[in-house]
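This is the structure I have questions about; it appears just below.
Of the protein chains in this complex, all but one are displayed in their positions.
Right after this comes chain A.
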Amino acid sequence: MVHAFLIHTLRAPQAQDAGLCRVLYSCVFGAENSPDDPRPRGAERDRLLRKEQILAVARQVDSMCWLQQQASGRTPMDLQPQSSDEPVPLHEAPLGAFRLAAGDPFQEPRTVVWLGVLSLGFALVLDAHENLLLAEGTLRLLARLLLDHLRLLTPSTNLLLRADRIEGILARFLPHGQLLFLNDQFVQGLEKEFSAAWPR
């Protein structure tokens, strides 16, 4: 299952230093529980920890994506579609995976699968032994849906005030962090449902 989904900024490929990585949206499915921890933990402290964990993941994805881009020698301009109507070739977008050891920053070991589209990074934080192929497919699907339905490619829109749509997409395609084996027709069906509930 997925523990968290996040969308964050990616540094520009020419940038030499990291700049600030901002988490634009994050959703944690269920909480990490630690029944063995004897110290009383305040709710605020838990929330702070959770936010910082997500930020740590975002920063790591940012640097992994940047390194991969550097290594491939490709500029992100290659990925820019000609017009905003054309679908972004997500199969060419940089995608990768890395492991987070136990304690760093989550209690259990987890795997992160990430996808970089222009200046946005999408990442899924998975449990340790998940089906990575399925996770990749789901991540690409989510990115495509978000790009389409939030029109993220037109310069003036942003996703900060569109949380309802993001939540709507997640509720259908990644309910409670459950990765679903959806064939094309199922995806279409769900998408029609979503478009009906959220007319553009």
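The definition used in the following text is that a residue touches a chain if its C-beta (ideal position, glycine included) is under 8 Å from a C-beta of that chain, and two chains touch if they have at least 3 such contacts; residues count from 1.
Quick note on the criterion: contacts and distances are computed from a predicted model.
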Chain not present in the shown complex, as UniProt names it (candidates "Adaptor related protein complex 5 subunit zeta 1", "Centromere protein O", "Transport inhibitor response 1-like protein Os04g0395600" or "Pyrroline-5-carboxylate reductase"): "Adaptor related protein complex 5 subunit zeta 1"
Chain A, residues in touch with the chain not shown (by the definition above): 1, 9, 22, 24-33, 35, 43-44, 46-48, 51-52, 55, 63-64, 67-68, 70-74, 92, 95-99, 101, 111, 113, 118-120, 127, 129, 131-134, 136-137, 152-153, 155-156, 158, 160-164, 167-168, 171, 175-187, 189, 197-198
